[in-house]
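Removed from the display is one protein chain of the complex; every other protein chain stays in position.
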Amino acid sequence: MTPDGPTIVEAGRRLREGKTTAVALLESVLDVAQLTEAIVHAYLTIDREGAFASAAFADEELANGRDRGPLHGVPVALKDNMCTRGVETTAASQILGGYLPPYDATVVTRLRQAGAVIVGKTNLDEFAMGSSTENSAYGPTFNPWDVSRVPGGSSGGSAAAVAIGSALGALGSDTGGSIRQPAALTGLVGLKPTYGTVSRYGLIAFASSLDQIGPLTRTVEDAAVLLEAVWGHDPLDATSYDGAYPDPRAEMGRGVDGIRVGVVRELSGEGYEPEVETATANMVDRLAGEGAEVVEVSLPSFEIALSAYYLIAPAEASANLARFDGIRFGLRIPGPTTEALMSATRAEGFGPEVTRRILLGTYGLSAGYYEAFYGQAQKVRAAIRADLARVYTDVDVLVSPTSPTVAFEAGARVADPLAMYLSDICTIPSNLAGDPAVSVPIALDGRGLPIGFQVMAPALGETTLFRVAAEVERLAGFTARPVIDLVAS
Amino acid sequence: MPVDVDIAYVARLARLELSDDELETYRAQLGVILEHAARVQDLEGDPHVEATHTLGLENVFRDDVVTASLSRDEVLAAAPEARDGYFVAPPALET
Partner (left out) sequence: MTWEPVIGVEVHVELSTRSKMFCGCAVDFTSPPNTNVCPVCLGLPGALPVPNRRAIEHLMSIGLALGSEVSSRSVFHRKNYFYADLPKNYQISQYDVPVCRGGHLDITVDGETRRIGIERAHMEEDTGKSTHVGLGGRIHAASATLLDFNRSGVPLVEIVSRPDIHSASDARVFAQELRGLVLELGVSDARLEEGSLRFDANVSIRPAGSTGLGTKVEIKNMNSFRSLERAVDHEVSRQIGVAESGGELVQETRHWDEEAGVTHPMRTKEGSSDYRYFTEPDLVPMTFDDAWISSVAATLPELPAQRRSRYQEVGLDGRQAATLAESPPRIRQVFDEATGLGADPTAAFNWLSGEVVSHLRRAGLESEELHLGGAELFELVTIVEEGLVSATAAKEVLEGVLTGEGGPREVASSRDLIQVSDATRIGEVVDAVLTANPDAVAGYRDRGEEKVVGFLVGQVMRQTQGKADPRVVNELLREKLASQPGGTPATG
């Protein structure tokens, strides 16, 4: 089958034209899920009951003239690391099997206020740690473009759902590229907004100083719709930005004439697939053809960004995941003492990648190693920010591939953590800097696998970011959809 | 050269009860990852690190106002073991 569902914007138009209803939209995405879940496994939980109730309510409101805006009645999915009151939330971990949060994450509250219909909770790498969605305690998600391949990660479930059409849009979380990389590998637009603009309250933390929620959608405009629904100041998140927010749509459609585009020298070369590099270079040329001033820029600190990331993120994770101890919620493996219970529960409840990162982070913070590892990584982070500040005096945006490769074969990198970590090499700097970045699909490679193009902007630079992303989208004219062989699989 | 990690000590700190085989696997993997991560020491210069928010946020506080707490029944329903309104854990030390 080939998905033929609408984008969010199209769905909204049809709803308001009376050509469809929220319930019908929901039914059609559930039909897709019914057909494809056994093959792609995008969802961990589908909340049929809750979704139908919200869809019916959305229709009723529209019928009564109450219109909550562009997401009203639109079926969307949530990565399963965002808490939903009374709906199982596991972060794809066995340690949270059956866990029913007593509260909604702020983004969930905001989606509901925007009238969105939440279809369910999508699969991820356990606690968002991974780049392939293979580290899920509940089984991997596969890439709709080629089900022998990974959809990327960690928001691979959200990516697969939107790519296949079992949701019209989805929220993911991005700590080192976990929205942008799966978006690239599944032919979607994936945005990591400026750190602090989307509330993290209710997002099960991986690395607090890096985590950011953002949209995965089919189009740049859909990304703006989802972003506008969820971002904004939240008093429940002390890191939430309380100043003036940029308007993502303000300059969409104005082209790139006069925009200064920096091509990052460090994000190319060894390890980058030739087709990815070619597609990227072609897009850069086309941007130049539209009047962009293209320059090559060098950010030496990017070379060691990955190293810094793999010290900072696990360190924060080692503390964030300490609360999963078998005492107040979740899995418990009994033991004669509190320590024995906690150690047994955690060993049993966490999968190998999570265990590895907890160990890594614990080590990097421990007595005698802090300065050489975590402390030094913070210096690299400061250097990256300084490098970027310098470069952004000369350019408006930076561009690169989103991922050095297209979707890789399932299982290919499972045994080699370091190879897996290299998947995030292009996306990590934006997380360390806290800057916004977006991946836009630009082409298919020779095997028919999507290639993503990354645009990065300085903090709160979403206006320019969306302007350039929209132009990349227009120039690429990427309209391909995956084809799934329902029988063979 | 891979970094030599006292993995048993780290696992104990992290409250992870791992078998000897698991410990050995993680020891080897961490050694390789840390060897790569140690490249942070190649950084030239010594930038001043101040914990700062990307957007320079400072002094974020809440007013001293009481808000609603959760219902105890709901809270304890999620607990692996509860009794008389309390969460129950084994003793801190072996009896």
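In this document, chain identifiers A and B correspond to the written order of the chains, with residue numbering beginning at 1 in each.
Following the convention adopted for this analysis, a contact is a pair of C-beta atoms (placed from the backbone, for glycine too) under 8 Å apart; a residue touches a chain by one contact, two chains touch by 3 or more.
The shown structure was predicted, so the numbers you read here are calculated from the model rather than taken from an experiment.
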{"item": "Candidate in contact with the missing chain, chosen from A:91, A:344, A:438 or A:459", "value": "A:91"}
{"item": "On subunit A, residues whose C-beta touches the chain left out of the figure", "value": "81-83, 89, 91, 96, 99, 101-103, 105, 200-205, 207-209, 235-239, 315-316, 318-319, 322-325, 327-329, 338-339, 342, 362, 365-367, 370, 374"}
{"item": "Contact footprint on subunit B, counting only the chain that is left out", "value": "9, 12-13, 15, 50-53, 57-70, 72, 75-76, 83-93, 95"}
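Criterion: only the chains that are shown with their structure count from here on.
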{"item": "Distance between chain centroids, defined by C-alpha means - subunit A, subunit B (Å)", "value": "23"}
{"item": "Subunit B - residues contacting subunit A, complex", "value": "5, 7, 9-18, 26, 29-30, 32-34, 36-50, 53-55, 57, 60, 62, 70, 74-75, 77-81, 87, 89-95"}
{"item": "In the complex with subunit B, residue positions of subunit A that touch it", "value": "99-100, 102-103, 194-196, 235, 238-243, 300-301, 303-304, 306-308, 310-311, 318, 322, 325-332, 334-344, 346-347, 350, 355-356, 358-360, 362-364, 366, 372-373, 375-383, 386, 417-418, 421, 433-435, 459-460"}
